[in-house]
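Only one protein chain is missing; all other protein chains are in place.
Labels run A, B and C following the written order; every chain starts at residue 1.
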Amino acid sequence: MCAIVGIYGNENAARLASLALFSMQHRGQEATGISSSCDGKIYTKKDSGLVSEVFTEDALTYLKGNMAIGHNRYSTAGGESIFDAQPVSAKYKLGEMSIVHNGNLINKNEVRQELIEEGAIFQTEMDTENLIHLIAKSSHERLRDRIKEGLNKTIGAYCFIIQSRSKQFVIRDRYGIRPLSLGKLKTGGYIVASETCAFDLVDAEFIRDVKPGEMLIFADGYDEPESIQLFEPEYRPCAFEYVYFARPDSVINGKNVYRTRENMGRALAKNDKKDPVKVDMVVPVPDSGVPAALGYAAESGIPFEYGIIRNHYVGRTFIEPTQEMRNMKVKMKLSPMRSLIDGKSLLVIDDSIVRGTTSKRIVKMLKEAGAKEVHFRVASPEIKFPCYYGIDTPNQEELISSRMTKDEICEYIEADTLEYLSIEDLKESIGNDANYALESFDGDYFVTK
Amino acid sequence: MCAIVGIYGNENAARLASLALFSMQHRGQEATGISSSCDGKIYTKKDSGLVSEVFTEDALTYLKGNMAIGHNRYSTAGGESIFDAQPVSAKYKLGEMSIVHNGNLINKNEVRQELIEEGAIFQTEMDTENLIHLIAKSSHERLRDRIKEGLNKTIGAYCFIIQSRSKQFVIRDRYGIRPLSLGKLKTGGYIVASETCAFDLVDAEFIRDVKPGEMLIFADGYDEPESIQLFEPEYRPCAFEYVYFARPDSVINGKNVYRTRENMGRALAKNDKKDPVKVDMVVPVPDSGVPAALGYAAESGIPFEYGIIRNHYVGRTFIEPTQEMRNMKVKMKLSPMRSLIDGKSLLVIDDSIVRGTTSKRIVKMLKEAGAKEVHFRVASPEIKFPCYYGIDTPNQEELISSRMTKDEICEYIEADTLEYLSIEDLKESIGNDANYALESFDGDYFVTK
Amino acid sequence: MCAIVGIYGNENAARLASLALFSMQHRGQEATGISSSCDGKIYTKKDSGLVSEVFTEDALTYLKGNMAIGHNRYSTAGGESIFDAQPVSAKYKLGEMSIVHNGNLINKNEVRQELIEEGAIFQTEMDTENLIHLIAKSSHERLRDRIKEGLNKTIGAYCFIIQSRSKQFVIRDRYGIRPLSLGKLKTGGYIVASETCAFDLVDAEFIRDVKPGEMLIFADGYDEPESIQLFEPEYRPCAFEYVYFARPDSVINGKNVYRTRENMGRALAKNDKKDPVKVDMVVPVPDSGVPAALGYAAESGIPFEYGIIRNHYVGRTFIEPTQEMRNMKVKMKLSPMRSLIDGKSLLVIDDSIVRGTTSKRIVKMLKEAGAKEVHFRVASPEIKFPCYYGIDTPNQEELISSRMTKDEICEYIEADTLEYLSIEDLKESIGNDANYALESFDGDYFVTK
Partner (left out) sequence: MCAIVGIYGNENAARLASLALFSMQHRGQEATGISSSCDGKIYTKKDSGLVSEVFTEDALTYLKGNMAIGHNRYSTAGGESIFDAQPVSAKYKLGEMSIVHNGNLINKNEVRQELIEEGAIFQTEMDTENLIHLIAKSSHERLRDRIKEGLNKTIGAYCFIIQSRSKQFVIRDRYGIRPLSLGKLKTGGYIVASETCAFDLVDAEFIRDVKPGEMLIFADGYDEPESIQLFEPEYRPCAFEYVYFARPDSVINGKNVYRTRENMGRALAKNDKKDPVKVDMVVPVPDSGVPAALGYAAESGIPFEYGIIRNHYVGRTFIEPTQEMRNMKVKMKLSPMRSLIDGKSLLVIDDSIVRGTTSKRIVKMLKEAGAKEVHFRVASPEIKFPCYYGIDTPNQEELISSRMTKDEICEYIEADTLEYLSIEDLKESIGNDANYALESFDGDYFVTK
């Protein structure tokens, strides 16, 4: 769960890249970085922190050139995070390259082991370093052929942008699991970004998605990027982007994310019609549950109400509550609208249940605030399997749905009723025009070594 | 527009005060401070920044004692803001006192001049310093009598909490313009806070509002605060708290703020029924326009849609857009949901129009994103007069409604139609049980020197 | 122990003040501040930290105007140091004033109590606030007369610089205890500073010391400052400035500080000639013991050697040594020159012994590094009495010489022999032309209430 961006052919390349990363901050808040390229030299600035903190005016002035790539990193473990930030740059036989990556390589350990056996050294924990080695070791003359050779040994869900001193290479895996779109900047040049929500801020026009298995090459002197179909496409876009991860105003695979979430809520409502519960209002868990709740309310005719307020001032380091103040963490982020819900029966909608602890705390908080009944609805199917394709889900044993039935979960979170979206309804909500990747729900790990 | 809090009789006084201030961060983000009192000594920590930044574990450990008062300060001009942060502490004849203030004293210049003539010195720009001087100069023996005497010379909208080395004095002006509520902490002791939204986080039960003209005195050995009616009440609670300033989950004067905003939206819809506009959806300007938009949608039957997304990662210091990137500031904060609104007619609802520049940018942004028509609705009457009672409105010449008619404003912001809430509808939306302070709308400056 | 500076009549007033404070950083490292005055407005920047940290380019740009006063504060206790930093500014009847102070007022508690009885409030712990109140309460028309009246109630050792919106008033107490000198800036205007070492950096020429009991007034339209003799002078300059506090390149009361310290070393050597000790080298405790050690070596003919190296990278916050690493603090600051002193007899010279703990650690460190004998010489008399005239000495019970004889101290610090400078020799070393203040040595507290 990261964001990547590439800007090619614009004199404000790094500045535009930083704005695009700013728009995609929801995909990663741990660290951020940009490499620009100018007169045969690559400039890099990366650090832990938010985009708005790292990219000061000084940093952007340092990042000269009319091409730049950037990255937002999602929270990960490790004591020295800054050294695992992207872009990763390396000098190799053809000069210098810089690379950003969104996704996860499932054969990374094997490739790394093989490279190490051959005498390679690894200075980071990032699987991205694998591809750099493969490119550097290739015997091909041209970078594009080296990249192809490297990708032939690379299995997984990935979007890469590779920047040499004069070109940019954009690659999306054959399944198109992670999103990646191409746009045209009104001030000149192109943008490639994980989500289309980045386009509006930088005044870019959406052209099309990068195709599964495609490599785009941006080079000086060409009006349009060259397109090479590297792999036979087997399109399997990630359903989780619609469920939870993407920003609602993004368009992925031609679908507006917000609308698909509304549809998920509608589907939940239709399902409930078979065996209706009597509730006074539909209440979303903000912000992610809002579109589904609107859809549910519209379909069911039950009033939509903001029964939970989200506090946006939650910082990173605030006081640890003492013993008597436990259960406070969820309350610092979410506040129940006491006078609205007191004595009322609520239908609460969240986008997903992962470990179950947050849902349990929300139900408890609502009941303490006077809710008579809390009927919990989840706008996604049960998450039974970890994702190995780039979403940062916990281990299987931590996934509550992998070890409890729906009824057990309902009892655990102390809800009055609990319903999930069916896999069929999920597919239909997004649109049945593609074979969505659903491995978290159905365990179909279709990418194999 | 500030927040104040007092905690009395709880061993975690400063910690609870910081949590209450955290809940009321929306009332002021410029600076924050807490003074605690322990064994006859007052401890103070105040600084510019957010509550979660200023109150580190070290700071809270320093703030010993079972009583504390705190303050959030709204943005103000000035180069040395930290020296104008509250609480203000001073040593005087009876020992030491510390004071926090929410409001605005309209005779501050006269009182200050008079005090200066008598030889007083002023070390800050805060009107709060006036009351400290008046208390210190009083010839009364007891602090309560000194406070009374000081308040006799104090005209304006105010809530004060004054802490001595062993007591707390809570005062609300006779009009009750600014909100102030009393709660009981489940872990022991009392809380007084500007908004009831602070009560949930600290596990406090709402008891009642502090009455207009009332002084509450918290002292050791008394189970309940002593109540003294200092002034004849002339209740005029501020309507602006409902319109814009208070958090939706707060209850002010017995009214849930969220519900009153829903009512304002319903009133706008009812009004539009007389001369309906054809629109495809109701779109709130987030976050403040949401409840009114829900009310409008419910009343009108027009679908509510999240046509504008708010970006919550906007930091304080981010890059200044270059010439080509103008108009970007509003777009960094608000993103249009392009695929939702493209080709559609929108009814957009915001809480208020002050200068008109933001509304103009929003309309422009929506039209650039494809909106066919933008009908602007404002969930408050026209703001024609500056507020002198504690809301930080600009000068009259900057208030667009003071120099343009509704039609001129509609043309200026390039909306297709524009409607405001009438003053009558505003009063009815809040509830016609009190004589609300409406000076920003009707110019009735009822507090006079 | 602080430093003050005033600049009048130079367009770079704040910048020059910051450079002067930088030169006088040795007199106070805890906090620093500058107030400038421009077009009837006073601008202030003050903060904890070093001069080079606080006065950024931004700060200096903010401090507009052609007059400025500044202050370095010595370390003091207290949790909120920044609010006790100087200059202190206040608005009062004649407008606004800003004030800096070096010294100590011995009747501060009485004056403060009296002012408080009359209804004054005190917002800081600084005795400087007293004078501001006295000035503000005066019934005189002109500031100069108000200052005079205020000073009539002010007893102690003091140098003040008071800045109004257009003038500067410089005052030195009748005893001239703390140093204060007047210089002429080559780039225009005047400088007044605690030490002449500030003059070189700002390209100023020394004119003369401010006289005991004198008030200088700098005002627009006058080529030279007006001089008023406020009090009958009883000149008693502080001997401690020569012993330890002033920078060696300063000239105080016409005496070069470095030379007086050399003389103190010579006097110690002369004294030792009566009963010589056999040593291989004279070793100073750096940096303060160096001039005396040079004098001792020159007089005695014993070689001077840098047997102890001082580490200048000691920061403020470094690791706390664990149990096994005790005694490390002095070793982080001072390193013995092992190969130089191994097997040798040393005559070690320090400027003073206050508590005795550092001297004890130095002797221990030298003996562990192989010194055969350590003969300790102190270039000042025994400090038996606390200073109440502006030097930050500890309480009497902490002064080792107030409770131990020379022989007991010698045993305590484990030196082989120990000798102090006699009071007579101290006076002669400085020059017998003034009646020096020696209260730390002889207990003659000549300033009385």
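Assume a residue touches a chain if its C-beta (ideal position, glycine included) is under 8 Å from a C-beta of that chain, and two chains touch if they have at least 3 such contacts.
Predicted model, so just to flag it, every value in this text is computed and none were measured.
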| item | value |
| --- | --- |
| Among the chains presented, those that the missing one touches | A, C |
| Contacting the left-out chain in the complete assembly, out of C:R142, C:K270 or C:R338 | C:R338 |
| Of A:C38, A:A136, A:I207 or A:V277, the one touching the omitted chain in the full complex | A:A136 |
| Selected residue (touches chain absent from view) among C:Q113, C:N311 or C:N432 | C:N311 |
| On chain C, residues whose C-beta touches the chain left out of the figure | 12, 15, 18-19, 22-23, 25-26, 29, 50-53, 55-57, 60, 187, 197, 200-201, 203, 247-249, 251, 256, 258-259, 290-291, 294, 298, 303-306, 309, 311-315, 317-320, 322, 324-325, 328, 331-332, 335-340, 369 |
| Positions on chain A contacted by the hidden chain, ascending | 43-45, 62, 79-80, 82-83, 88-93, 116-117, 119-123, 132-133, 136-138 |
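Assume only the chains that are shown with their structure count from here on.
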| item | value |
| --- | --- |
| Other chains in touch with both chain B and chain C | none |
| Farthest chain relative to chain C (centres taken as mean CA coordinates) | A |
| Interchain centroid distance [CA atoms averaged], chain B/chain C, Å | 49 |
| Inter-chain centre distance, chain A versus chain B - centres from mean C-alpha coordinates, in Å | 36 |
| Between chain A and chain C, centroid-to-centroid distance (C-alpha), Å | 61 |
| Residues within chain C bordering two or more other chains | none |
